[in-house]
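Worksheet for the structure shown next.
What follows is subunit A.
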Amino acid sequence: MMEIGLNHYLILSTILFTIGLIGVMRRKNLLLLFFATEILLNSVNIAFAAISHFYGDLTGQMFAFFVIAIAASEVAVGLGLLIVWHKRHGTIDLDSLATMRG
Partner candidate 1 sequence: MLDHILSILIFFPALAGVFGFMIQKDSVRAYGLAVATVEFALSLWLWFAFDSNVSGMQFMEQLPLIPAFGINYTLGVDGISLFIIILAAFFTMIGIASLPETKDVKNMIISLLFLQMTMIGVFAALDAIVFYIFWELSLVPMLYIIGAWGGPLRVYASVKFFLYTFAGSLVMLVGMLFMAYFYFQATGVWSFAILEWYRLILPESFQLWLFAAFFVGFAIKVPMFPFHTWLPYAHGQAPTIGSVILAAILLKMGTYAFIRFSLPMFPDASVFFMFPIAILAIIMIIYTAMVAYAQEDIKQVVAYSSVSHMGVIILGTFALNVEGISGSVFLMIAHGVVSGALFLLVGVIYDRRHTKMMNQFGGLAHVMPRYATIFGLMLMASVGMPLTINFVGEFLSLLGFYQQSHVLTILAGTAIVVGAIYMLAAYKKMFFGNVTIEENRNLPDVNKRELLALIPLSIITVWLGVYPNPVLAPINNSVESIVQLMHDKSITEEAKSRIPNLIKGIEITRTSIEEAH
Partner candidate 2 sequence: MEFYLYLALFAPLAGSLFAALFGASPKTLIAGLVPSLLLLTSFVSSTILLVHILGGGAPIQVEMMTWMATGDLYIPFGFIVDQVSVTMMMVVTVVSTVVHFYSIGYMDHDKGFNRFFSYLSAFVFSMMVLVMSDNFAGLFIGWEGVGLCSWLLIGFWYHKESATWAANEAFIMNRIADLGMLIGIFLVYWNTGTLQYAEAFALMPELPTDILVLMGIFLFIGAMGKSAQFPLHTWLADAMEGPTPVSALIHAATMVTAGVYLVVRANPLYDLIPNVGLFIASLGAFVALFAASMALVNRDMKRIIAYSTLSQLGYMFVAAGLGAYWVALFHLMAHAFFKALLFLGAGNVMHAMHDELDPFKMGGLKKPMKWTFIMMTVASVALAGIYPLAGFFSKDLILEVAMIEHHYIIYSVLLFTAGMTAFYSFRLVALIFHGEERYKLFGVHPHEAYKFMLIAMAPLLILAVIAGSFKMTYFEMVTAVLPATEYHVHSVVTYWIMTIGTQLFVILAIAFAYKKYANSSVKVPDGTSKMENRLCYKILSNQYYIPYIFEEYLVKPYRELSTVLWKHVDMKIVDATVDGIAGIIYSTGEKTRDMQSGNLSTMLKWMVAGTVGLLSLAVVFGLAVRYSAEIKAILSGLGV
């Protein structure tokens, strides 16, 4: 049986990050975009926690908690805005959000 090492965690983190990145780029639905962002953040969290564990330094885990907290608040605010947007425009398609066009 192979020992699960740091590299495995990092590979998992990278895979998750790539999935999240692709999600961010490809999805047009705002809600799915939020999911993708969460995946991105959590991939980083995994990396933080794993590195922290293997180096015996708690700072990384602390940072992961920070990220979770911030992600939670972001989702709270973001979802609120999303609902308002849906009420106003009846859609949460990304292409309808073009008022900031330069």
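Basis for inclusion: all candidates are chains of the complex that A comes from, given by their letters.
Here is the rule we go by: a residue touches a chain if its C-beta (ideal position, glycine included) is under 8 Å from a C-beta of that chain, and two chains touch if they have at least 3 such contacts; residues count from 1.
Nothing here was measured: the structure is a model prediction, and the numbers come from that model.
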Identity of the candidate that touches subunit A (this complex; choices 1 or 2): 2
Residue ranges of subunit A in contact with candidate 2 within the complex: 21, 24-25, 27-28, 33, 94-95, 97-102
